[in-house]
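Everything below concerns the one structure shown next.
Every protein chain but one is kept in place in this view of the complex.
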Amino acid sequence: MATDLIYGLLPEHLLLALILVLMLVEIFHGDRKLGGVLFTLAAAAGCAVLAVQLSNGYTVNLVPTEITIDRFALIARLVILGCGLILGICSLATSSSCKFWMLLASSLLGALTIMDSAGFISLFIGIEMLSLPAFAMMVSGDGTSSASEGAFKYLVLSSVATALILFGLSLVYGVTGSLSISVFMATVNAGGAQSIAATVIILSGFFLKAAVFPFHAWAPDAYSSVRIHITAFLASVIKAAVVLALVRIFSTIALSAEVVSVIIVLSVASIFYGNTTAIKQGAFKKLLAYSSIAHAGYMMFALIDSTGGRTEALLYYASVYALTTIIACACFSLIVPGDRDDLGQLDGAFATHPVASVLLALCVLSMAGIPPLPGFLAKFLIFKSVIASGHITPAVIAFVGSYIGVIFYLGIVYRLFSTASVPAEAGEAAGSGLVWSGVFLGSVVFILFMLVPGVFHSLLLTV
Amino acid sequence: MLNPTTVLALFVLPLAFALILPVMTERGSVLPRIVTMVGMLGVLALSVTIFVGYDGSTDPQLLAVNVPWIASLGVNFHLGVDGMNIYLMLLTSLLFPVVLACTWKTAHADKKLYLGLLLIMETSLLGTFLSQNLMLFFVFWEAVLIPMFILILTFGGENRRKAAMTFFMYTMVGSILLLAAVILLGVESLHQTGSWNFEFSTLYHLHLSTTVQMFVFVAVVLACLIKCPVFPFHSWLPLAYYEAPAAGTALMAGAMSKMGAFGLLKLAIPLCPQVSVAFAPTIILLAVISILYGAVLALRQQDFKKLIAYSSLSHMGYIVLGIFCLQQSSIHGSLFQILSHGVAVAGLFLMLDLLEQRLGASYKQLNALSIYAPRLAVTLMLFILASVALPLTSGFTSEFLILFGGFQHGLQLFNTGNGLLVLVCVILACSGMVLGAGYMLRFARAILYGKANEEIGMKDMNLRETIAFVPLLAIVVIIGIWPYPVMIKAQNAVEQLTALAAGTQQVQALPQTTTTLPIGGADGH
Partner (left out) sequence: MDRYQFLVALAGLIFTLGLLGVVIRRNLLVVMMCLEIMLNAVVLSFVTTAVRTQSIPGVAMTFFIYVAASCEVALAMAIMVILVRRRHSLDVGTFQDLKG
């Protein structure tokens, strides 16, 4: 039992040890670079451990009704930790103190806890541990007041979301008398006014955390006010973790018709709103924010599936989306030096930074859903489950919404390949070698996703 | 030499060369161009081998590559040569080296981006034509758009941004509905066979209800008519064809437009036979309007490039007309027209580009070419005659077969009391041939003859360009004089298609399969 506790939660223990070591390094004024190196080692070790556990088919019920390691837990943790690793490598070049790495590790620890949970207590703890360090990351080391303003808005709305989730949980607790997720799912399916009210309230809380349409107002402010590697973190890991938390709760069970209609309306509205508003944006981070609202819409759209393809589709979509966001932000920081955010800086970038431009163009087209890139396959997986569950009209409407989205993504590709009238500086930013290694690693995974889209399907099946 | 590796090599070769290109660092040297040319010629050699070795009775397994891609969803990487796509394979692999040879000395060909885009486009086009899996077909159908978009954007004329965006967004509209139709077909195969399967061989044997057939037919036809383009959906044509660089226009008119026709042959008719037969008169009407509209607009054009663009609109109408007459002769005619028109229009656009390379923008005021550059004039005249459908050229073989099949179909419908519409349409299409002769010969007279201006000195066609045009002219002449050995390769496929449409192969009773899924069926809520 004890060895299970250590081995089963080994990635979490590694991150915890990392946080403690980093605290010691900070206290004894160790080398700043050491933080980054230690983080990379710990994250890579965690990924290796998870890969080994996955190939052995290791599952264990650690704390009954609270923490369970099943195949979804292994795969989801691998996805989150992998994205965290790639993001970490890309951020090695920024002169971040050990605090940044501590906060990043804590946030990832929270995300991992969410994926392990079989009960709402650990899910709630994980969600809190995911968001709190993000607030601190947004303001640490940044002198501008806009960062604190964005962080405060994010904090208030995130806390409201948490309160909503908790309130819904208390209603569920009132109906079932237990805080285990499987009992919750059984009750939700049984119907009843209080269960449906609870589900809707919990969903509202999660939608607020993921910035889906009516609850999206914090996203543009929060994303655009911070430095780009933090934007990448917010847009990729946190969003993916929230979506996968929903998958953890709802797994493959079909939701009731009322809840499904609510989700359809909100996600389609989100897709349209995000895509339409992104067209007018002139700054990269704001564009990313609005497009992430649309992507949250696509991900929530997958929840209405009743054929059981939801888990695989959302795992694939969340990982592809997080990966492309990280690579796109990294390439943008390579092309546009300093902290400038203007999309006009991208004009004619192909002439001065050919490889970065091509990668950025590929990521952006993948987010637009152009075949044969992984973004298209991700959308295909979602839409095929939705259509197979019988919801054809919402799917066609969502297609139209995604078509609108192609416009601003094409606009970015246009800027990259247009011939600029003013030749931009062709200089290499300092420390870009590290960013390149992160981008290279990300691109390899990107190509793997393109060649083997069925990877999550085969991994989810019990060996 | 016929084995699956040949087919796989056909697909992989351009991609591999495109990936080698960025590694070459010389800018302005000839090396990237030579390497690209080597790659394209390799593809041409493979494709000619397959073409010559293939006859109607070749075992399909011998020329197919089938690798599971998303195994749980029945999406396989399945490329295969069959009677339907063999002409298109030859056309595509032929056009690319010719295009590169003709644009060898332009400023574009210096840039590795240009060469890389051409190679990626070749891979995507070959993938579309060779694919035997519906999902793979869709993936490549869309994937062709990206390199063409970037090509127009980077190397096009003044109005290139608008042209590129219009081209991309307009074509994508059809693709969205097409994606919904593709997924719907997958769901149907899930209901009927118990597992997701996108292989064409499975999908052709499904029993599709009329509603599903309608939706799929409308979606596919819309996407294909936008791609060709055909009358109501042609507004992107003048802009895109005019603003694209010469290589882009030649490839768009020569190969990409044929994707639309291929989609009709491969998707619309076999998957929805009953609805196709019912809607055939409407599509024939649209095709004929397209023929006449393109011809009338071409008659009024002063700009040569726009004239050829509208003539392309007109000729694509013939292809669609031939396909929807659903007779063996007309489908053979359409396949020949695909090959002939592809070659002829690419040749015409490339010749115009040769003139532009020599004279700059003032090529539009050119006349009396036959005095300055006889070889150029003769080649241009041969392509014009192929376009006009003079007997002994491939244009005549194709248009004759199309109109012959059209008359057969029209008379059939008339005799069974289904009205005069198709017959009238085909008669109008014949008048389209006269109009075609009109604008083409006017173009020939304007550019080739007339009073010579003594100051203009112009170089005639050099060796490289001559060699480039020889294969195109060879196809024009061979199919014009002796089409039978080429025709026999497609015979089986065409027979199957017409039998499907005529209903002899379709199981008559539609068994009412009650689905066991409690959630609503694929028809909607």
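When the chains are written out, they are named A and B in that same order, and each has its own residue count from 1.
Operating definition for what follows: a residue touches a chain if its C-beta (ideal position, glycine included) is under 8 Å from a C-beta of that chain, and two chains touch if they have at least 3 such contacts.
Since we're looking at a predicted model, the values are computed, not measured.
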Could you tell me which of the visible chains the hidden chain touches?
-> A
The one residue from A:Ala17, A:Leu41, A:Val156 or A:Ala186 touching the chain left out of view is A:Val156
In the whole complex, of A:Phe39, A:Phe72, A:Phe100 or A:Phe135, the residue touching the missing chain would be A:Phe135
Of A:Ser91, A:Ser224, A:Ser366 or A:Ser402, which one is in contact with the hidden chain?
-> A:Ser224
Given A:Leu5, A:Ala48, A:Val63 or A:Ile121, the one touching the chain that is not displayed = A:Ile121
Sites on subunit A contacted by the missing partner chain, in the whole complex | 119-121, 124-125, 128, 132, 135-136, 139, 145-146, 148-153, 155-156, 159-160, 162-163, 166-167, 169-171, 173-174, 177-179, 217, 220-221, 224-225
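The definition used in the following text is that only the chains that are shown with their structure count from here on.
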Find the geometric centre of each of subunit A and subunit B from their Cα atoms only, then give the gap between the two centres in Å, rounded to an integer.
-> 42
Would you pull the subunit B residues touching subunit A in the complex into a rising list?
-> 22, 69-73, 113, 135, 138-143, 145-146, 149-150, 153-154, 161, 164-165, 168-169, 172-173, 176-177, 179-180, 183-184, 186-187, 190, 196, 517, 519-525
Using the touch definition up top, name the residues of subunit A that touch subunit B in the complex.
-> 254, 306, 350, 354-355, 365, 370-372, 376-377, 380-381, 383-384, 387-393, 395-396, 399-400, 402-403, 406-407, 410, 413-414, 417-419, 453-454, 457-458
